[in-house]
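The complex appears here minus one protein chain, its other protein chains still in place.
Showing chain A:
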């Protein structure tokens, strides 16, 4: 079993539907935090956390800055901020320049988490129309973490996971119905 101290899921266009299918099938005693970085419009935060929360018995919360990262909790990155991870396992938010035309940027969080969790990190990249997240996956690999992507064939927009497969030498390619099982077996 792959040791996992944090799972980060990145996604853009077409990834919300995937989460709606995956979240209900997650076991409720997940022994690590799940951090979700989604591209979206500004100011739709509470809406998104509410929607995701309706799909799982796990606690879903929007991240507060300097908050402690707890296992068994699903964290949603607020719109219009980058998310970084501190060495003391707290969250920092950052309002600096967009990366890949995106804030939050998936690359920024993957790279920051890779430094902190190194080989205890698992990152999953879902459907999307730009390549944000791909460089992050490369960093995660360099630090010994595990990388997975949604099978582009099953993605509403295949570009993002396809780019990852092309460039990041990912460990796992998962169909939508395989994702929950994969996560449930991490420990």
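Keep this in mind: contacts are C-beta pairs under 8 Å (C-beta built on N, C-alpha and C of every residue); 3 or more make two chains touch, one makes a residue touch a chain; residues count from 1.
Simple rule for what comes next: contacts and distances are computed from a predicted model.
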Undisplayed chain, where the name is taken from the UniProt record, one of "Alpha/beta hydrolase", "Protein-glutamate O-methyltransferase CheR", "SigE family RNA polymerase sigma factor" or "Glutamyl-tRNA(Gln) amidotransferase subunit A": "Protein-glutamate O-methyltransferase CheR"
Selected from A:53, A:73 or A:92 as touching the chain missing from the view: A:92
Of A:15, A:100 or A:139, the one touching the omitted chain in the full complex: A:139
Residue among A:12, A:49, A:112 or A:154 touching the omitted chain: A:112
Residue numbers in chain A that touch the chain omitted from display: 43, 64-66, 78, 80-81, 84-87, 92-97, 108, 111-112, 114-115, 135, 138-139, 142-143
